[in-house]
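Left out: one protein chain. Kept in place: all the others.
We call the chains A and B, going by the order they appear; numbering starts again at 1 in every chain.
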Amino acid sequence: MIPELGHGAVIVGGLLAFYGAIAAAIAGRTGRTALLESAQHAALGVFGLVTFSMLLLVYAFLTFDFSVRYVALNTNLQTPYYYRITALWGALEGSIVLWAWMLALYTLIVILRHRHNARELYSWVLTTMLGVVAFFLLVMAVPAPPFERLSPIPANGRGLNPLLEDSGMITHPVALYLGFTGFTVPFAFAIAALATGRVGDRWITLTRRWTIVAWYFLSLGLLIGGWWSYHVLGWGGYWAWDPVENAAFMPWLTGTAFLHSVMIQERRRMLKLWNIGLVILTFALTLFGTFLTRSGVIASVHAFTQGSIGIFFLSFLSLVVLASLALLAWRWEALGAEGELDSVVSRESAFLLNNVLLVAATFTVFFGTVFPLLSEAVRGVKVSVGMPFFNSVNIPVFLSLIFLMGVGPLIAWRRASRDNLRRNFFWPVVAGVVSAAIFYAAGVRSTLAVLSLALTVFVTATVAVDYVRATRARLRMGESLLPAMGGLLVRHNRRYGGFAIHLGILVIAVGVTGSQAWSLHREATLKKGEAVELAGYKFQFDGLAAREASNHFVVESTFTVTNGKAHAEAMRPAKKFYPQEQSPIAHVDYRLGFMEDLYLVLGDFERDGSQATVKMQVNRMVSWIWIGGLVLTLGTVLAILPDRKKLA
Amino acid sequence: MSRKSLRWLLPAAALPILALLAYGFRVNHRDIPSPLVNRPAAPFVLTSYAGEPMSLEANKGRVVVVNFWASWCMPACYEEAPVLERNWRTYKDKGVVVLGVNIQDKPEAARKFIDQFSLTFPNALDPAGKVSIDYGVYGVPETFFIDARGRIRAKHAGAVTDTVFQREVDRLLAEPR
Partner (left out) sequence: MKGLPLKPKFVAGIAVLAMALAYMIYAGVTQSAVYFVTPSELQASPRTGKAYRLGGMVEKGSVSWKAASLDLTFTLTDGQAKVPVRHHGTAPDLFGEGRGAVVEGRWTSEGYFQATQILAKHSEEYKAPHDANSAGYKELMKSLRGEQK
């Protein structure tokens, strides 16, 4: 009963979404408000139906309904109830359900927020949103039906991939998808702008907060993904330039570029073509990401299984890209700039350079990701490029971007005078250079590390210069310190939110620099009672123990860790054996610290517990990455606060 | 080319990239070569769930399809069970035999599986896993196509489809004995 009901809801929802898109489009062409109302009702209906089918699927999970194939594959009788709920997005079909639901939700929010304030653009926005929803419902109806039956009904399900039984698994897809789907909204507005010819500021002003929120969730999703990789996968790293990681990173890069370039359009009425192109590219890259992870076109450790779904996605991607670019070409004339770039030394120029660099990084990541495909198509040779490629090209780009983070917000518009440059940058440059000398003197020998840290100091100093100067101005006007400082943040929340976000990125950059430059690792085989040293820590192997858990059993090792001064601590890296898995899954034990993380992975062991091989890592400053994420969150909240009209 | 039509370069530029992605469908990453192909199949004697002896030797002279499966293996084993049964019924009078080797399973669950799919070809439990080791079985399901002279000629990993089954078996049947 449930599978049929769910499948029916999906089909009706898909048809309704398709109808709504058409109705809104006709309303856009002819101005018939009755059709627009109808489209809105259709969107409401779609949201209801998608929510209904999602809840049915959750119900099937909770009641162990193994007649539903998706439930049978992803849970079994031992799966704890919370993972039974989150298994909803644990594999391909369910991930599409989540995506479609988020799109439907966003569509509803767009309707509530914009049906009155985006008059001319509104119908086309609705068309685009419903069109995209319709596509994902089509995927749910045809190549990846979540309600497909399994016959005969198995006695027990297969179970969730144990690597997914983790808090990261619960949150990472949700954050990431909120980011991906969030970019549909600015894209829809851009299409509406092209369709109506109203390619001025309006669509940008309306989508400002949407873009920041989508960008934030994408950043959060990437960070949680890094955290998940770090504490679950057992290699001690947080980013591997894996095709699936790259697929999520590329829209982040272009989304960041877009966030900045729209400011140029708002201020100087330039880069209209560029902005629309960027948002189209960003949306296309989110589709490309889902295509990559589900089509099997590029081999990756993350990939879901393939099928005909790849063809659906590639077709839709092609349709979106070609149609959007055709619209862009059609409106070419209207997209001319009204301002001009006066000088290299200007804010416009800095932002433009920021964009060029981000697009360059995007291109690099894209090129490296599809290179295996390209080399096989062109030369018939299977080649891939690994981490060194991405790092060697992207690191200079990212360092330049950090430098620009310091320059952009302070440098004058149009043409910066010598005086302006001196006032804003003298002390930050001094701070940067002095700090470089200090780092070098303190023993940092890696050029990249010195450069990266010095640039961080430079950028931080520019933020400080700005904040101090603005606070001083308020103090001079008779305000006291704390209200002045707070008032600034509230009155200019966009600017200071932006600064805070930049600071968050800096903290992350420092964390990345520290972990890459100063982390240590070692592998050793220890007999019971033996110890080995790394970075001032002593790791002693004490023995093995075995125990059973709800759906697996565990071989746990115990290590006593001391570092001379503090008390001894026990760490227990383990191997978990799941009945449905080919091989054991390593359970990492780690201790997080501000400057250092301890990280142990159990390798091979003797069955009688007399000996074990262990991989040890002392990872430096990785926690800064997560802390940076926190700062990023605070900055985002500040940046999207509603505008306060009154003077503080 | 006039200035006006240069703008259409933009959508046109997207085409080669999309074409490259489409090319990706033709590329297959999943091939693990099996070193057992063209080698003699390891003999085995097991007792089927019906109580009869099931041996490879006894089927010399026939084309033998050996299928490794388990009752908990889904969805693949569920998909291929009807395929195997269907093709078994079609080919059994043509000198083809299908033998199912059930590995790492509980007899009750396996029997239930056999009943659910109404399988009529012989299925036997491989209690010590020795047969699966001899055949280098990495996962379930895996299917081996053995010619009339007892050599493994093809290995298929994953659910067997009608197309795969018939293609391999027809090829082997067409060979002179």
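Operating definition for what follows: contacts are C-beta pairs under 8 Å (C-beta built on N, C-alpha and C of every residue); 3 or more make two chains touch, one makes a residue touch a chain.
Nothing here was measured: the structure is a model prediction, and the numbers come from that model.
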Give the residue, chosen from A:G339, A:G487 or A:G593, that touches the chain omitted from the document.
A:G339
So one chain is hidden, and I want to know which residue out of A:A118, A:A431 or A:V555 touches that hidden chain in the complete assembly.
A:V555
Residues of chain A in contact with the chain that isn't shown?
158, 270-271, 301, 303-305, 336-341, 344, 349, 352, 356, 360, 363-364, 367, 371, 381-390, 392-393, 396, 523-525, 543-546, 548, 552-553, 555, 575, 577-586, 603-604, 606-609, 611, 613, 615
Contact residues on chain B toward the hidden chain run 3, 32-38, 70, 72-73, 76, 103-106, 133, 136-142, 157-159
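Quick note on the criterion: only the chains that are shown with their structure count from here on.
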Taking each chain's centre as the mean of its CA atoms, how far is chain A from chain B in angstrom?
40
Considering the complex alone, what residue numbers of chain B touch chain A?
7-8, 10-11, 14-15, 18, 20-25, 27, 29, 71-75, 78, 109, 112, 116-117, 138-139
Residues of chain A touching chain B in their complex?
69, 72-73, 150-152, 154-158, 277, 291, 295-299, 310-311, 314, 317-318, 321-322, 325-326, 328-329, 332, 370, 373-374, 376-377, 579-580, 582
